[in-house]
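Here the complex is missing a single protein chain, while all its other protein chains stay put.
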Amino acid sequence: MSDKSTQLLRIGLPKGSLQEPTMDLFNRAGYNIIAHSRSYRPSVDDKELEIRLLRAQEIGRYVDLGFLDCGITGRDWIAENGADVEVVADLRYSKATSLPTRWVLVVPEDSPIKTVQDLQGKRIATEAMGLTKTYLEKHGVQADIEFSWGATEVKVPELVDAIVDITETGSSLRANKLRIVDTLMESYPQFVSSKAAYLDPWKRKKMERLALLLNGALEARYKVGLKLNLPEHKLEAMLHQLPSLRRPTISHLAGGGWVAVETIIDESVVREIIPELKALGAEGIIEYPLNKVVH
Amino acid sequence: MSDKSTQLLRIGLPKGSLQEPTMDLFNRAGYNIIAHSRSYRPSVDDKELEIRLLRAQEIGRYVDLGFLDCGITGRDWIAENGADVEVVADLRYSKATSLPTRWVLVVPEDSPIKTVQDLQGKRIATEAMGLTKTYLEKHGVQADIEFSWGATEVKVPELVDAIVDITETGSSLRANKLRIVDTLMESYPQFVSSKAAYLDPWKRKKMERLALLLNGALEARYKVGLKLNLPEHKLEAMLHQLPSLRRPTISHLAGGGWVAVETIIDESVVREIIPELKALGAEGIIEYPLNKVVH
Amino acid sequence: MSDKSTQLLRIGLPKGSLQEPTMDLFNRAGYNIIAHSRSYRPSVDDKELEIRLLRAQEIGRYVDLGFLDCGITGRDWIAENGADVEVVADLRYSKATSLPTRWVLVVPEDSPIKTVQDLQGKRIATEAMGLTKTYLEKHGVQADIEFSWGATEVKVPELVDAIVDITETGSSLRANKLRIVDTLMESYPQFVSSKAAYLDPWKRKKMERLALLLNGALEARYKVGLKLNLPEHKLEAMLHQLPSLRRPTISHLAGGGWVAVETIIDESVVREIIPELKALGAEGIIEYPLNKVVH
Amino acid sequence: MSDKSTQLLRIGLPKGSLQEPTMDLFNRAGYNIIAHSRSYRPSVDDKELEIRLLRAQEIGRYVDLGFLDCGITGRDWIAENGADVEVVADLRYSKATSLPTRWVLVVPEDSPIKTVQDLQGKRIATEAMGLTKTYLEKHGVQADIEFSWGATEVKVPELVDAIVDITETGSSLRANKLRIVDTLMESYPQFVSSKAAYLDPWKRKKMERLALLLNGALEARYKVGLKLNLPEHKLEAMLHQLPSLRRPTISHLAGGGWVAVETIIDESVVREIIPELKALGAEGIIEYPLNKVVH
Amino acid sequence: MSDKSTQLLRIGLPKGSLQEPTMDLFNRAGYNIIAHSRSYRPSVDDKELEIRLLRAQEIGRYVDLGFLDCGITGRDWIAENGADVEVVADLRYSKATSLPTRWVLVVPEDSPIKTVQDLQGKRIATEAMGLTKTYLEKHGVQADIEFSWGATEVKVPELVDAIVDITETGSSLRANKLRIVDTLMESYPQFVSSKAAYLDPWKRKKMERLALLLNGALEARYKVGLKLNLPEHKLEAMLHQLPSLRRPTISHLAGGGWVAVETIIDESVVREIIPELKALGAEGIIEYPLNKVVH
Partner (left out) sequence: MSDKSTQLLRIGLPKGSLQEPTMDLFNRAGYNIIAHSRSYRPSVDDKELEIRLLRAQEIGRYVDLGFLDCGITGRDWIAENGADVEVVADLRYSKATSLPTRWVLVVPEDSPIKTVQDLQGKRIATEAMGLTKTYLEKHGVQADIEFSWGATEVKVPELVDAIVDITETGSSLRANKLRIVDTLMESYPQFVSSKAAYLDPWKRKKMERLALLLNGALEARYKVGLKLNLPEHKLEAMLHQLPSLRRPTISHLAGGGWVAVETIIDESVVREIIPELKALGAEGIIEYPLNKVVH
């Protein structure tokens, strides 16, 4: 029998650069979160949820310690903290693009350092000391690692020989005339649970439903609905030429000879497919937006 | 026969905190209103409409006097002014939330005042002197009521014993360590008409069509479209378990054994229903946004 | 055989007031353009496209000279520069409204100048010296034309007798107490190609597909999807009374007696049609947004 | 003997458009006021002062009632409320300019109303019902006066025949094509005291010192220091020609034949005086800014 | 005899990047200019002045034509327009720094163009077609010059071979990897008069007084007042070591042995002088700001 106190899931969400996209994702999943001025405890229109806003760097630690049942944070910080948690779902969104973020070993463009081996005896600045230490140990390299409080990319070559920093597209690094030597880790947000919460049936079910809706909202971001009418005899050609139109719903139009086709496709292929459809004789092609897609 | 001059409906819309959501509602209803720098007379792409932007406090008065045919303003200010008007439609939207606003009698948390009776001989500040006077008379209480020009909530307890103020969620009152003693009135926007305009057949029809569209847009804010495919033998279970899926459109998919289900539901229940549908074996669940819903 | 270098289309897009709506149009057509700090070379997620951001005034010239394969710019500046280019497509969008922009001959409200003939021997300021010269020659009028570096509308009557300036709605001219004497030209954006690119089969096909998608996105801006259920016996009445519901998709609902009707219509007529449909007995009327419409 | 509780002066300062210039004036007078988020009780670095921020409209009332010892508010609102207070000092500053604000009777440019007598039986909107009533009574005119909640200037001629509104320069009225018929009152901030506080010696002295410093800071806004060297034999000519150089400090320079002149003058006459001084043979003319001037 | 209409000086001031520093300079010179929404005719608190805000490019032309008596604009645009005007005063201020602006011939860093001679037969873009033409003619070089509507610096090398553009510090050019080949002209604001106004005694005197005050305010920007006390026997050493302390005012302090020294010096040398003074034994060194300095 579950009493009231077990029917509460305490979840940590990340402050900072991931906060806005995370709030937006919850909103599209159907959860309205209102951040108050003292933003640590936002309210949400689900009485079974209790939200805490914390730095992404710390969420893994507090889930591991059991102060939070679960949380959303980067795969990188879970590793950095060595947090012992269960992964409920991968949520591949990010701050600006849909690319994963990467932790990379970076040196000035004209540095003599070409591989990790060249770091022997050098000085490295980074916000992720744990990741960097593990990486150097794996390669049998010894170097001075110092914690960077920010603006890491300006420190080479004057203050350190190399840095380990985060990047999405690498364009900021290129603008600073820096060169990537190696990638230590790819990262993206993960929905993680404490061991204890994962074993509690009510909490686990609650987390899985939440993951289903978050993924449904995430998927819909990059998909659209497509409808069109096609001469019936072109149907086979269409299905043959356009395999990305997977499993469309096809219905026969009154009057004969034409079919209505409806499907969900990746937004990124629409610009290739519409001209092909038009060339096949399709008419009345419309594209419409989606809120959620659950397969 | 109606000549050109009778085919014009003059409507007052509220300035201030309701202006933005009102403009947005008209826009979604299909009316593009452009506010010029001298914002009293915005233009609109309907030659039969003439818009005036006025304070919500004054619209009821000018509709009653016949200077305007109709207007949208709070139910509270209609009562405060004692305006003698016809209600064309309730429009339950508000500034920030979907909650009605309330006029409440408020005192400091630690005030000895527990009921309206304790106000006898006290001093009360409010922007709504008419509402407050009526309320006190109803309860047989005599007190000094003074008009507050703003920032009413800071005046207790130093300058007055109690205030009558407006609130949506009460959170601002709690932050100021105030306590609600009683609720005088719930309010929300109303579309009201002058007596004369209501008797004019052209104006009345125009107002009713406008109300239909405004309500259609308002309704669509909280609803979404839902489509999914379901094994045919689960259809009955679905309709039984999920009564909120009212009157779905069901069509049989080619190939047999599966049905396509489409319906309109409240956005707030989607997060409950999608996991249930998934558990029933539904596939290809998509949710899409709506502009208008007219039953 | 087309090698890599021919499979690149270099397109000029306008900076300034048309930049935002142009970026937005490409985005809705499926192209994500990211402007960097040095905004001349934005990146785009299509490796076959190379974008240059230039002043609308100059794009026609550089397309004509062959430095760009194609570009989007105003019909006015193409004429002003006398650029010899091919028109791939008209794209009737603009800065603020959906109106075309116009180049107009303007004088102070109380000026004695009533027609172009009255300009004989006068002084005219304009940014479009070519258009103005052509126009005066056509009317056999001789006048001093001087290049205006901006804020043209303040120069009459103190510094010049008349101006030739651009306007969308004319409201800014009226606010400045100016009067329009004549319209020299209507303008809107055009997608234009150099003669050489137009003869290159790969480039031409690429431009035509791009035009198809841009027009699809443009069309969708002013259209919506409409669905409704109607008693079957009212179907004929509906099609008769509401001709703007062109070629709806009609399907019979299970249970008999009702049909489901779905169509795409202009957003601007929805507000007229919904009340009519309601009066005909329609139920479950919903309107939904579209991303693209390709006939 | 004055105990601790009497050594506290409670002063009301105006919120809104006068708040910023009032805070600035106190700051230049040497009082640092820090407004907190709940802005009713700002803190100040003088333990003998307790500040309350209130609407200018209400300060006179609360000083009169004795809830505040004193306050700064407009002369207009003191009159409007009929507040019975003592004037400690006039403080002639304002929101934007150094002009007094005026309450004026205003009609549309083309209104037939030419004098107050023409208002007989008309409708007037105003925020200052008391001032307007008194004014009409004085002229023996009867008219409907209605309280305006704001944007008063847009109401003529559609909703009312005339308005009584506030203006500094009249330019906003001219822009709205309105005409001033009469001036009801000139206003500027006043430092007022309750009758009781005025009789308390400690409070009165405290208020007078405060008034001295506020006036010193106010005066310095429009004055500058001027220093120059002049051939001794031109001194008489200078004093004769430039009477606004009142009572300069004159000292003889070493080396003979020249005097150093130093004085404080109105900033507005500097631009007239410097060329005259230069013409008289003055050298090394410098102008420097002042914080306070106390005669 | 000068009647009222001749006692008006019409002056053109530059809009755009020079507008703010020009308004600021007038303000410090003692003229309060208030820009209205229709910014062409700002008002000023001197009834003898009438101000017009125009593009810097056009002011020389309108002064030359006599539509304006005088104006402030760049020396460059006066030359570009070939305006035939009198220079009343040089006013060496600029947008951001105190450096003059320069028109420079610019190419990409790696361009083969090393001298103006290498431009033979090339294409050059510029906003200053007159300056560029004159410059090329002087060097006997023939090239295509095209008018650039803006963002000139992005056009090399893709669209043109070289540009003639404006720069203050050259840092923006370096950031764009461009190289300066030659300087065509140095520029700074000038106060210029029409030939006719220069011959009118009243206008000329008015302009000269205005120039005196503008220069006084300009000078004060880079100067400060300095006071200090010094042992009398160090006076000679001070005057010897610190020649930039030109002509100080020296007075003997009561008590003997010390002198008070006061002078006006360039702000830029204060940081060198104060430590020297301190080393000489100076005490009570204070530096204070100035509004105007007229020698």
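Order as written gives the chain letters A, B, C, D and E; numbering starts at 1 within each chain.
As a convention for this text, contacts are C-beta pairs under 8 Å (C-beta built on N, C-alpha and C of every residue); 3 or more make two chains touch, one makes a residue touch a chain.
Computed from a predicted structure; not experimentally measured.
Partner chains of the missing chain, restricted to those shown and counted over the full complex, are A, D, E. Residue-wise, the contact with the chain that is not shown comes from A:Asn176, picked out of A:Asn27, A:Asn176 or A:Ser244. Across the entire complex, the residue among D:Ala29, D:Ala56, D:Ala197 or D:Met238 in touch with the chain not shown is D:Ala29. Annotation: of E:Asp24, E:Glu158 or E:Glu287, E:Glu287 touches the absent chain (contact as defined above).
Across D:Ala196, D:Ala237, D:Ala279 or D:Val294, the single residue that touches the chain missing here is D:Val294.
In the full complex, chain D makes contact with the omitted chain through residues 29-31, 36, 45-46, 209, 212-213, 216, 220, 225, 247, 249-251, 264, 288-295. Although one chain is not shown, part of chain E still touches it, namely residues 171, 224, 251, 253-254, 260, 267-268, 270-271, 274-275, 278, 283-289. Although one chain is hidden here, its contacts on chain A can still be listed: residues 15, 38, 40-41, 52, 54-55, 57-58, 61-62, 67, 146, 148-151, 154, 158-159, 176.
Definition applied: only the chains that are shown with their structure count from here on.
Between D-E and the choices C-E, B-C or B-D, the pair with more than half the same contact pairs by residue number is B-C. Remark: chain A and chain C have CA centroids separated by 37 Å (rounded to whole angstrom). Contact with two or more other chains is made by no residue of chain D. Inter-chain contacts, as defined above, occur between A-B, A-C, B-C, B-D, C-E, D-E.
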